[in-house]
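A single protein chain has been omitted from the complex, and every remaining protein chain is retained in its original position.
What follows is subunit A.
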Amino acid sequence: MFIADIRKDFYEVVANQRVALLVASDIDALCACKILQALFHCDQIQYTLVPVKGWQDLGTAFLEHKEQFRYFVLINCGANVDLLEMLQPDDDSIFFICDTHRPVDVVNVYNDTQIKLLIKQDDDLGVPSYDDIFRDDDEEGDDSGNESDEGSEPSGKRRRFDEGAVERRIERQRARREWEGRRREILFDYEQYEYHGTSAAMMFFELAWVLTKDTKDMLWWAIIGLTDQWVHDKITHMKYVTDIATMQRHVSRHNHRNEDEENSLSIDCMRISFEYDLRLTLYQHWSLYESICNSCYTSCSFKLWTLNGQKKLQEFLADMGLPLKQVRQKFNSMDMSIKENLRDVIEESSNKYGMKDIRIQTFGVHFGFKNRFLASDMVHAAAALLESTEKDESDGDNFIKALDALSRSNLERLHSGIDLAKKKLMAVQQTVASCICTNLILSQGPFLYCYLMEGTPDVKLFSKPMALTLLCKYLLKAFVHSTRNKRCKLLPLIMAAPKDVDKGTVIVVGIPPESETSDKKNFFGRAFEKAAESTSSRTLHDHFDTSVIELKSEDRSKFLDALITLLS
């Protein structure tokens, strides 16, 4: 069930209890977890935090902890499956789920005792009404997913032999069949598309605010959580702008509160500010030139993978009147006179080159005097740490590292994350360029398809879901900019990359079509399931996003064929 009052129904329930936090590995979940941890520290609520990577992890983590805990808080996982069915918990385990994955499973929505959803209901959920999907008749309780209720007609007590009863029964069976047909339709409509709702970090920040325990650190984490959704293209632009406005109100409230302090800039102060900043990735920690080359927005607009694009970039730089020597050196060391009104200069020139949205509403933070970060810098750094492929470190280690990088005291870790992020972005850029130039993207009819061969440079990096999704989005944008085929511009993209060479598996990601007005709703989750079912391919639907799956390499072609027939 949805929780109406997050303070009363969630926080006051778990206060003075021991809580298990199961946290998915994405940046938003990390931020939400940070906020919740800070709250728990305030109130001395004992907890155990366990990172979970997929459904299997979630299952084992639950098994290991179900004896010791009654309350489980699931962050960014668990809402979009029938959790009770999957985990088979005892009757007294209670799950609080704060998840951005939509649609929320209907059983979770209508379970009043064990499942509590920390999800805002104004999120346009469109949950079907109770009567449409559950029917409490005869001896079947509200236990739903039971498809075989046909055969469970009353046997013993209702054996009556008069004519009327038989007729009535036939009538009733017909009505039920009709109802069931309608139910399937409704559920299909409801579950067809996968999308994301309000960020978990923002939910918990709101809780902190209601408890009047919010701090600047928490606010910053909430902002990072929101920015993660934007960077990884999970929400619509409209939603992003609305949520940014919400955060902006909190930011001005916090800044206002400290305004009268005498020395507002000290070495250990933290100052969050609203920025209308450039969409150039990591530019403050890179050189302007490299940032332009490796940002998705600019590189796609210029088509930097072509010779013409490179020329255009040079023209663009000349148009801005920035000396090449300055542009190529570290941003920090650029002339102050150039930096002063850099954003306006770039915006002006970008407008001429057809890049109208080079600036975007976001937030920046100052730690002390020296350290300045944009919210997107933090997201890229944390994501790179989370999916780092260096030195064969386990996922758990990476999780801890990313979690550490988010706190203010670990700047060194954050900087190492930024370095990793640069490498990752360059790898993405190079892969996009090589895929476009060698025409690796094939139109399969209902969708586009691209397979990264084993042996492609940096292929190991793209065996991780977040990195591959990012590559996917960049690639589709670049493809839309480069292709002349009008029909292809409206197609979604499926991408596969080798996951584990020894096991012979590939990771497959599907993303929705790229367009200005895209609602970011993804239908590949269901499609993958159906295709796998019909061909009995050996797939693993372990990831919390249903549109990311693992597949045996040998089954790839038959899986794709099934997908094509399914979607066309």
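Here is the rule we use: contacts are C-beta pairs under 8 Å (C-beta built on N, C-alpha and C of every residue); 3 or more make two chains touch, one makes a residue touch a chain; residues count from 1.
Operating definition for what follows: contacts and distances are computed from a predicted model.
Q: Would you kindly match the missing chain to its UniProt protein name, picking from "DNA replication complex GINS protein PSF1", "Oral cancer-overexpressed protein 1", "Large ribosomal subunit protein uL3m" or "Target of rapamycin complex subunit lst8"?
A: Matching the unshown chain against "DNA replication complex GINS protein PSF1", "Oral cancer-overexpressed protein 1", "Large ribosomal subunit protein uL3m" or "Target of rapamycin complex subunit lst8" yields "DNA replication complex GINS protein PSF1".
Q: Of the residues A:F72, A:Y110, A:Y190 or A:F399, I need the one that contacts the missing chain.
A: A:F399
Q: Which residue from A:T212, A:S409, A:N439 or A:T517 sits in contact with the chain not drawn here?
A: A:S409
Q: For the chain left off this view, which of A:H41, A:R184 or A:K356 is in contact with it?
A: Selected residue, touching the omitted chain: A:H41.
Q: Give me the subunit A residues in contact with the hidden chain, please.
A: Given the touch definition above, subunit A has residues 18, 37, 40-41, 44-51, 64-65, 67-68, 394, 396-397, 399-400, 407, 409 touching the missing chain.
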